[in-house]
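Shown here: the complex without one of its protein chains, the others still in place.
Up next, subunit A:
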Amino acid sequence: MSNTTVTQKRRTLKVAKSSKTLNVSSGVFRPNQSTTKSINPLFSGKSFGSTGDSKVVDKISAQTPKHTAMVVDENGQDVTPHPLYNPDPGVLQSKQGKVFTALDTSLTTMTEFPSIAFQTTNASLTGPFTRSFFGSASASRISQTAESVTDETKDLLVKQDLSNSISDIQSHREEPKEQLRENILDSTANCYLSETETIWLLDIPAVSVSVESEDAEAVKERNNAYTELCKNRQGNDKYVERSMQTFSDASKTKEVQCDSITMVDKAVMCTVWDMYDSFNNISDVSANTVVSSERHEATIPESSSEGHLVHPKRSNQSLSVVSTVSTVSGSSTHIEKMACVLPLDEEPDLQLILQSDKLKQDLALMERVVLANVFQPKLAAYRQLPIIEDPDCVQMVMEEESWTEQSKNSHCPFLERLWDFSCELTMGRNVSCMVWNKKNPDLLAVGYGQVEFKNPNSGLVCCWSLKNPTWPDRVFHCESGVTALDFSASNANQLAVGMYDGTIAIYNVQTSEQTPITDSSDCANLHTSPVWQLTWIDHEDGLAADKGEILVSVSSDGRISKWIHYKSMECVDLMKLKIHDLQWKRHISSLTPGMCFDFHPNDSKIYLVGTEEGHIHKCSSSYNEQYLESYKAHKRPVYKVTWSPFCSDVFLSCSSDWTIQLWRQDLQIPVMGFTSGQRVVFDIMWSPHCATVFGAVSEGKVEIWDLRVSSLDPTLVNWTSPGVNPTALLFSPETDCVLVGDSEGQVTVYKLKNITAGGGSQGETLEDVIQSTLSSQH
């Protein structure tokens, strides 16, 4: 730092403390003697001794003297530095040496001073700090310079000079600007980077003094004096306690009246489904307007039960309802809200509700639920579930006890009556056939029609569900008595119905429509006599066009026909039943009526036919000229022939000659014959669970035969009420229940008790029985 010249011309200043740095710094305040101004009155008498610390740094001196007070020179000019000169201190810092030299020389250099300051900029942030500090710093310097103070005024002069210089700077600011600019453009500028001085933001002098410092003695003395004072205070006349009273003004009540603040409670409950509905309704509101013009909206999901209220005539009304519901669903549903928005006419609303499909479904569901309560123990028994007793009702318990008691006590097999399917529609009709649905084991189709030549009345087909034993799910009225039924296996909703007048119809049970899908009444080859049996057969090996299921029927006109239905039914004769027995040749036609048939469970080409002559023929569907085999044992019409589900060689036949015959297909004479009383056997069926068990229905009784136990007598005989003949028998494929249809239109469900299937292979058991019988015969 080229401050040497500065140090030589030191002004005389007051000295409080000595520091070398101060000497240097004091050079700043070297007055420019050429300019003499009057003493700034503001500065007289000010003492800055308190700031006598060695805080001043060299750089400070380079700052322009800034003071917070207003500075007015003798001429009355306001020489308070303007903010414009904030950069100046920084400038001065950097240009420290040059500035000083400038100050040294002449006024002109002083005039250069601001320009230099102007051009070299520095952080203007230091400005305000330095300015305010300068006041103290300069004062401190003033107080600290080691020289003897001779002239206070000189201090002030210095200040004044500086202020004047500032004023000069201010006034001459404009003039040297251009000159210097040109000069400096050519010359090289040297930048001196220097540190700013430490900026003190807070300076609280220490209250405590070091013991070793010079003031320590004085401070100690003062402290001691104070403690003595405190001691002497009490009881000392010098000190008198005095208290003051403040007056409290009289209080005054002031009232203010304002309007009552009405409070309204508002609450919203936000639930997960609420948000979900709002999301969906944003998109659905636009869709609903389209929806309302259509009738069928079953496909629209969930938020459109509004669709049920739609009526084409009332589209406007329904629209309003639609929008209502959609807004209502957005908030917690209030009935009142719906009430005020719905139109005033309530009658149509009532009608709409009562006609809605949903109500029908709900009613059906409710009916089933109610019935489930009523029939719960029976249904549980049917499904082989444990029967749960209701703890709340005592009466039930007693009834059940008596009911189950019988079953527990006896070990012999018996039929436990569960319930019966009957309603007023079916009363008085004769049950002719029953069949389970292939897909839904709870669905039962029952055909009602006369068996014999009675007054032909219209037939009825009822589809019963286990869940509702009091009313059928579907009712189809047919023109003539129903004699044969079968459900299709591939299309489980198709039910083929064979009638007394030879018509075959296929119904779709999914709907309640009374008209069948197809009817054979237009076919040229339709049966002219009652169709006694129908079967759907899966013809895998047929012609390409025949693949899939085919309906086969047997009728009293002596034909076994295969029906194909694409648009209308067409039939192809599989077999014509030619008369073998001369006794029957007196009939008009050359064909003998077929009463029943049964396809082989394993081979769908082989089937057995039972005829009215009493003969049973084994035929093949690929050969329609001749029988493969004939079995002659019955004297009277064969009502039923059925293969054993366990033994592929064995079949059973029943006839109106009071007998049931068990055959093996390779033997011309039956293996066993069963008879029990002189009663016509209407229907037989093998049990699907046990190979040696079959059921038979004859006049007035239901018999269950078990060949392991006895082949002479039925194991179980259940007499029906007098006058009522059981006419049809059906085993339930999944549970151990037997359904018996009778001539009064009732289908009774019985549970087989205490007939066990037994171990070992079923087929072997039956074969053993047969073998033993055969061996015993020879």
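Keep in mind that, in the parts below, contacts are C-beta pairs under 8 Å (C-beta built on N, C-alpha and C of every residue); 3 or more make two chains touch, one makes a residue touch a chain; residues count from 1.
Rule of thumb we're sticking to: contacts and distances are computed from a predicted model.
Student: So which of "Cytokine receptor-like factor 1", "Hemoglobin subunit beta", "Dynein light chain roadblock" or "LSM10 protein" is the UniProt name of the chain that got left out?
Tutor: "Dynein light chain roadblock"
Student: Which candidate, A:Gln257, A:Asn373 or A:Ser721, sits in contact with the chain we can't see?
Tutor: A:Asn373
Student: If the hidden chain were put back, which of A:Ser356, A:Asn440 or A:Thr773 would touch it?
Tutor: A:Ser356
Student: For subunit A, which residues lie in contact with the unshown chain of the complex?
Tutor: 271-273, 275-277, 302, 305-306, 308-309, 325, 333, 335, 338-339, 342, 346, 349-356, 358-360, 362-367, 369-371, 373-374, 376, 390, 392-393, 395-396, 470-471
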